[in-house]
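Data block below; observations after.
The other protein chains are all here in position, but one chain of the complex has been omitted.
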């Protein structure tokens, strides 16, 4: 959608200065890439260098904060909350593309399916028996919704995503393409020289406003449910094992893995490629640095790094010390030689008079 | 399926004590979550604390073993093998949901496809020319079975799984949603400043009773076949490179990666997020701890940890020593200072009389 600089300023409640008020804006872009019909923003001072050369039609700036000069053709939109204004502007300039409500003639819909108002179901999507799709939700082409699955309102299930039987999603949940929710947990008993499958009969319950990236896998519980609390965000290629309990507003970055029955409390931040061993607890607002391997519980607010994961201070002191290890080996060797020499002398010295 | 406590006890060959013999049971659940119509079990003493508060209609217990008191409403089912009894009970209470045999009218079936008895092929599944589907196997909605692919009996190929041309699965193989078997291995030759693709013309052969989790990728061989031995279990998001030879009853946990041409012998256990470099050999029943990075062969039964992977004892001694590194640096510095001081004295001492 396009609108003028002036209109946008008004809708964002931003103070307009300079530039061309009547210029139409049709997109948001970075300071470096924005052209005369694009809006840019300076949220992070690290990018201030791009400001004086931007070709953007308008730029969002923090009201009252200093900034480098802005080219004459670029309108300044001063806002007390430029971040909030940018989020608003993105929603205005780049609204989600509509899909014609209804079930595509090429979809597969089994008996006993309940469809809310304004639902979109794409071609080759599969709605198995007894599933329920809430108002305004979209099941994109090729997505699979198993028996008895429940989707709340305004969910987005992207192409090729798979929700196994019985999975439940809250409202406003986004599942990106290729993600699998509710496959069997990895549970076997070793009996008679064989790994015997333990049927996985728990479910998966996903809270409101959860977003799950592409090609992730969230297993169903063994006996109980796997749970993802409201507002949590899961990146691409993330593994969540059976019975895991994710709290609210938890962040799991790309390729992180959470083993079975781990409990992660609200607002915890789990970095990329982190591994969390089974049955561990991660306290509220704890932070695990990228690639950390957690082998013990993390306390609330604790920050852990490395493998086995250690506190920030301890970890970086270790890293620094490790770099000095080869030198340390040499110093110890020197000490030993000197001491030996000294002992000889001291021996002699001791034997004197 | 539901049956009474008494009937279940009889079928599990378990000794019934207390509770209500006529109570219907319809599900299995954990001790903490089970309600009056659910069966729970105490297999792991770590969970004994939940026993005295359980609301389960019945609980499986080890015959002859001590346990905390069980609430009056809960029937005790004593078995010499509670684990085996639970597996049996899960199969009774939670049987796999049936699918009406036959090929869905919305599936795509090319000429020359051979279908066994009782096969299920879901909507939008694709059976390319010349593939063979063994008796009782299921190809779920949206799964892709390439040209000449062979499925044994009672296989389960879940939604969106992809079997490239020529892949062969044994009997009772389970491939979870989104998993890709037989994509090209990662093989290039550097020629003239470019990476030139080496056509990957080997296959993938998967043995009986193998289970592969969701969104994993098992590449076809370059010239020979990639092989997964019978009974092996592969978790979600696992990478198996071209020409890898997995033995029987091998376990690959979540997000593990096995690079090209590695050989992993029977009963090896590969932890989550482990990486195994190309051309390495992992001996029979070797164990690689989570996140280990293998850069040398692992002997039979060897246990390896960390990166580069080292033996259990060596690894944990290193970890312990590493934590003391900053302190060690300080101690060496002290030693140097003291020795210097002493040398001064000893020098004077040596000069004495």
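Order as written gives the chain letters A and B; numbering starts at 1 within each chain.
Everything that follows uses one rule, which is that a residue touches a chain if its C-beta (ideal position, glycine included) is under 8 Å from a C-beta of that chain, and two chains touch if they have at least 3 such contacts.
The model shown is predicted, which means the values in this text are computed figures rather than measured ones.
If you put the hidden chain back, the residue from B:17, B:117 or B:318 that touches it is B:318. Residue-wise, the contact with the chain that is not shown comes from B:331, picked out of B:53, B:296 or B:331.
Of the candidate positions A:106, A:189 or A:312, contact with the unshown chain belongs to A:106. As for the chain not pictured, it touches chain B at residues 108, 124, 126, 142, 144, 147, 160, 162, 164-165, 178-180, 183-184, 186, 188-189, 191, 193-199, 201, 215-217, 219, 223-224, 237, 239, 241, 255, 257, 259, 273, 275, 277, 293, 307-308, 310, 314, 317-318, 320-322, 324-325, 328, 331-332, 335, 338-339, 342, 345-346, 348-349, 352-353.
Panel shows chain A; residues 27-30, 32-33, 40, 83-84, 87, 90-91, 93-94, 97, 104, 106, 122-124, 140-142, 158-160, 174, 176-178, 209, 211, 213-215, 231, 233, 235-237, 249, 251, 253-255, 272-273, 290-291, 306-307, 319, 322-323, 325-326, 328-329, 332, 335-336, 339, 342-343, 346, 349-350, 352-353 of it touch the chain omitted from the view.
Note that in this section only the chains that are shown with their structure count from here on.
Centre-to-centre spacing of chain A and chain B amounts to 25 Å, using the average Cα coordinate of each chain.
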